[in-house]
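Input: a single structure, listed below in structure tokens.
As you look at this complex, bear in mind that one protein chain is not there, while each of the others sits in place.
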Amino acid sequence: MTSARPSAALQPPADTRRAGRIRPETVSTAAIFALTIILIFASRFVSPALGSWDQVDTIITLASFLIVVAFGQGLVILVGGLDLSIASMITLGGVLSTTWNGSIGSEWVLIPAVLIICACIGALNGVGVIWLNIPPFIMTMASGIIVASAALGYTSGTPRGAAPDVFLALMKGSVGGVSAVLIFVLVFVLLAWTLQSATAFGRRLYAVGANREAAWIAGVATWRPIMAAYALSAACAGFAGMMLVGYANGATLRMGDSYLLPSVASVVIGGSSILGGRGSFAGTVGGAMLLTTLGTVISALGMQEGWRTVIEGAIIVGALLLLREDLLARLRSAR
Amino acid sequence: MTTFRKLLTTTCVAAGALAAAFSMATGSASADEPKKFKIFLSLSYSGNAWQSEAANIVKALAKTPPYDKLVDLKEVISGTDPQAQIGAYESMIDAKADGIVSFPISSTALNRTVKRGCEKGVLFFMYDATVTEPCAYNVSYITAGFGENTAQALVNALNGKGKIFLSRGVPGNSVDKRHTDGAKYIFKKYPGIQIVAEYYSYWDDRTTQQETAKALAAHPDVDGIWAQAGEYGAIQALRDKGTRLVPMTGENSNGFRLALANPEFQKDGLKGVSSGSPPATSGYAFKLMMEILTKKRELKPMNIQYPLPWVPADKVKLCKGDTFEDGCNTFPEGKVPSSFVTEVFNPVFLPELSLKSALDGTPTPGKTIQPLPAEVVKAPNEPGINCQKCEPPADLYKLTKVQPTVKP
Amino acid sequence: MPGAASVLDVDSVSKSYGATVALQDMSIELLAGEVHALLGENGAGKSTLVKILSGVVKPNVGTMRMGGQPYEPHSIVEARRRGVATAFQELSLVPNLTVAQNLFLPRQAKGTLGLVSGAATQKQAAAILSRFRLPLSPSAVVAGLTLAERQRLEITRALACNPRVLILDEPTAALAETEWLFGLVRQATAAGAAVLYISHRLAEVRELCQRATVLRNGRSIATVSLHDATDHNIFEMMVGRSQAEEMQGRARAGGAIRPAVLEAEGLAGESLKNVSLKLSEGEILGVAGLEGQGQRALFRALVGLAPLASGSVKIDGGRVRLSGPDVALKTGRGIAFLPEERKTEGIFPALATATNIVLPVVGRIGRAGLVSERLERDAAAGSSSDVDLNPRYLDFRIGDLSGGNQQKALLARAMHTGARILLLYDPTRGVDVGTKQSIYSAIRSFADSGGAVLLYSSELPELVHLVDRCLVVYGGRIFAQLSGGDINERTLVAALTGHSSQESAA
Partner (left out) sequence: MSANLDAMRGSAPGSNVAVAIRRVLTDGAGVVAILYVILFALYALWDRSALSVSGVTDLSNNAAPLAIAAAGESLVVISKGFDLSVSGVVSLSNVLMATYPIEGPHGALISLLICLGVGGAIGVLNGLLVAILRLQSIAATLGTMIMGQGLALVIMDAPGGTVADWVSNTLTDVIFGVIPISGLIVLAVVALWFVFRRTDACIGIFAVGADETAASLSGISVVRARFTAFVGAGLLYGLAGFMLSVQTATGNPTAGTPFLMLTFAAVALGGVSLTGGRGSLVGAVIGAATLMLLQKVLFSGGVSSFYTGIFQGFVLVLAIVFGSFISRLASTGARA
């Protein structure tokens, strides 16, 4: 895959001095957060109680799972892949952390153990994609199906046990009046952003995603970043799974399903290219927030489910139209 | 052209390998004695407490003497896709099944296949969910009026006025529609009752919790919640917001019943009733089918109504042991997950079962299959639920469990 | 040529993208039967003019007339219909289609019921291919062709629609010998067509063209008759300053024996037959060859990109196994490779130039594992000045730079790795004169500082001027080895085509 830019033939010729230093990512990210905030304020019209800090708090709590999952998904998409196994990995994380809770030592053994298991399965995805040349789509879909049915068999249908206290505290507790989740999300976003945008590893991810062949020729051991991306994605999903059991204090075998499409959507709406090599985690966070906010507002609309769904779809398309590259480019050059 | 020989050989080798892989799996299937009844347990999907309990009950019964000698039971989980369950049914019919006890994913999509099965003499017993194909037996509580009764109970608890949420099931699902229609029929009678939010919780605790949280963001001042399965999530959502609880009705999760009985929660404002879908239906359906197969009972295909569980707060009673002895109906905290659906037993229909049966599908030592009561309760016709082109009874939504205590 | 009819007349055309002006007040007139050169550095606006003429983009202002009629093509197809055909620099062939299908895009030959007929397409394609003396199978898939074959196909496709105006944008970028092309061009002009010829190789231009229009910063500086203009004042017009550095031969290191740093022994593999070579410290070893003689395979083998059937590679006398470029970088004093295709094998368009330069060793520059644009810029500054790449480009997306600057950046990357052995594959392909000079001096100073360079070039003068010794590859073998005074275009050309007295001994 070469540059994901549409029709490079029509690009400006060489040596155009691009106005300013503002990256397109920066603009699209700003735009998407702006949209989210507008949506929050607009929601006052739906219900006076909305648009409050209370709502924001709810949104962040609900978005936290998606943000964590979408980070992993974003890494995989960045290296030109797609991870369909996250739904099952979320479930796996949830199921293992509840069923093993108490049975294998303290939570400080349990949690790393679960994360490592997830990461290993993710790494297997990497192996399949890199050395067996299996399309990521199929590889991750297959491993997803496999993990799901393994979990089904392992729990024979009913996951037992309760969530580790750490995660109960994380999802329910609060530090000095601020909910723990909020703090966690801030820290996570900061770390994740740094990893993707300000480390050597991150740079290699972008290079590999932009042009695997070129990266290989340039002397990057391309398999490492790819492998790492899949492993991290799986680990993030597993972690999100544990957050979910902390939130609902219990696991179910389908708990991950509702996060697969949204994770991809957050990444793409956040301005990343589905073909890899371009995008920023900040944008992805914006995408996740936008989608979750949309959810809360929509659910407050007093109308038939069908119409609500239609509106949701329409708003997503509308947002995409607003975030179109050329529009933003015009915005950028206008500066 | 050596490459071709190479190609062909690889192809064959691969084929062989694949075959081997499968035949490993088949080893088990190839060994059955002919005389046993070939029964299939067809789940659409598994993965929540309700589904696996229902399945475990059937498995446990099939292992309980004398059925363990009579039944060759095979479980098939085909996933949430009607296509897949159609495929599964077809395979079962082709496999010369004597009976299929099943949770149907769709009330209508399976009809054509079910009909074909009936023509080949296969008995179809649907539990909990139903099909509109007349040649199948539907065994379900759906027609017993969960919606209207719980709605009335909520209205009573609210003295006929207040803002409420409806936490529904799966969009576009006939069971959800039946429940909600019944409830709305009651709520409409009370202008004081105002439905401020209506959301789909997919009969799942976590989703209920998230959706309720969303609704609470818009309407912090809610006065009551009418919920289908997943109700315990609604309580958690309220708890996340603070201590205030509101009157609510829901289904049979152990967590909900414990909460109803919890004096502290009652002090915070929780009251209501636990009712709704009992997994035990599957056992009842299975035993009916066996009695027909073993010629102990004559029964034409019909819609059979399973009694609606009804446990108000003051009726919650903790069980000492592993069964529902002396009218207990809830298990103490920690013995089962809060999402565990308590209505797995029925002293009349299923005395053979114990908690282990529901959790692991293992029979209760020393128990043998007891005969069912002779008469079965016929369910009223309900278009789209258990019949295709039929007239519903005039008193479709009549209250059976509770009477109005407040005038509209 | 006085009296010749004007075929295409472009009058003060301008084109700007948003804030950036690509072409301003450009005028040019093409006469029937002439080959008209378009000269200018990368980014001077040549490609923009090409795109305007061939209907890819529309000018903002200005008029174009063909034989008196106004000429405003809305699409490539319309341009072709009006008789303007283009062979693009970034070859416009679709990789997953066959030669025949590509020849007839977007309309294939139809059979019964107006359906595409594969047979007919192949037949007509075969006819065209033979007419233009291009030995390719019509059913071959383009992805499988070499770069040179593709370039020829691109040119053939343009010629095939018998254009009145033929635009050739860098047609020889991937061609080592030009007879084939020039022959066809002369045929076309003889038939009364006008040819707009864009190339960085002034020698070619002088051989083929009569007049030249020089572009600089999007403006047409002048149109001159090539007879009257010296190279010197053409350069002057192109770069706006008098050409400082003329090509002078490298003071060749004589017999002084320096340690061999890279030795290859009997390399054999895909399109390589028993190749051996020895590269010593401070040496620039040239490789010459017509396209597809195995030079590509040789370079790729030496950096671990292509598997070897047999043979051994030694670095600093120690035998090594090169499983890939990453390993090659870390082995001994390190081997770095400058690939052939800048766009597909070289740059990461969306990333900053600095990032592109430091990428292979980005792990090194991190502070506590963290890297920032600033760190990268500082790290890249050094090597970018070595190749005299303007540091202000370091922050730009490399995709927005001119081909020349991109090439500089890639050379800078190779040097920045710290590897002391460089494998440079056609480092000046399709770059302008100024850039060439910078690249030459960078290579020289690298060698002078004790580095070793293996250099393939499709331009013989380049080899003549740069290298100490020169290997000539032919049919996957090393056919001849020239050194000292033997390195001149005449002997090289002879050797290239397989006529030579001395057999390879390297």
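Per-chain numbering from 1; labels A, B and C assigned in written order.
FYI, a residue touches a chain if its C-beta (ideal position, glycine included) is under 8 Å from a C-beta of that chain, and two chains touch if they have at least 3 such contacts.
Everything quoted here is computed from the prediction, not taken from an experiment.
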**Asked** Which visible chains touch the chain that is not shown?
**Response** A, B, C
**Asked** Of B:108, B:194, B:266 or B:294, which sits in contact with the chain we cannot see?
**Response** B:108
**Asked** Of C:139, C:210 or C:372, which residue touches the hidden chain?
**Response** C:139
**Request:** Against the chain that's been left off, what residues of chain B make contact? List them.
**Result:** 1, 3-4, 6-7, 10-11, 14-15, 18-19, 21-23, 25-26, 28-30, 43, 46, 74-84, 86-88, 90-92, 94-95, 106-112, 170-174, 176-177, 383-384, 388
**Item:** Touching residues on chain A - with respect to the absent chain
**Value:** 1, 6-10, 84, 128, 132-135, 137-139, 141-146, 148-150, 152-153, 156, 261, 264-265, 268-269, 273-275, 304-314, 316-317, 320-321, 324-326
**Request:** Just the residue numbers, please: which parts of chain C touch the chain that's not shown?
**Result:** 56, 75-77, 80, 88, 90-99, 101-102, 105-108, 115-118, 137, 139-141, 143-145
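In this section, only the chains that are shown with their structure count from here on.
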**Item:** Contact network partition after chain A is left out of the picture
**Value:** B | C
**Most remote chain, CA-based centroid, reference being chain C** = B
**Asked** Which two chains are joined by the greatest number of C-beta pairs in contact?
**Response** A-C
**Fill in**
Averaging C-alpha coordinates per chain, one finds the centres of chain A and chain B separated by a number of Å equal to 34
**Message:** Which residues of chain A touch chain B once you look at their complex with the stated criterion?
**Reply:** 43, 46-47, 49-50, 52, 54-55, 58-59, 61-62, 152, 156-162, 172, 244, 247-250, 252-255, 258, 295-296, 299-300, 302, 305
**Item:** Touch list for chain C against partner chain A, complex
**Value:** 17-20, 22, 42-43, 45, 47-48, 51, 56-57, 90, 92, 303, 305, 324-326, 328-329, 336-337, 339, 343-351, 355, 359-360, 362-363, 365-366, 369-372, 395-397, 399-403, 405, 413, 417
**Message:** Could you list, by residue number, the parts of chain B that touch chain A in their complex?
**Reply:** 45-49, 51-53, 55-56, 77, 171, 196-200, 204-207, 209-211, 213-221, 233, 236, 240, 337-340, 359-361
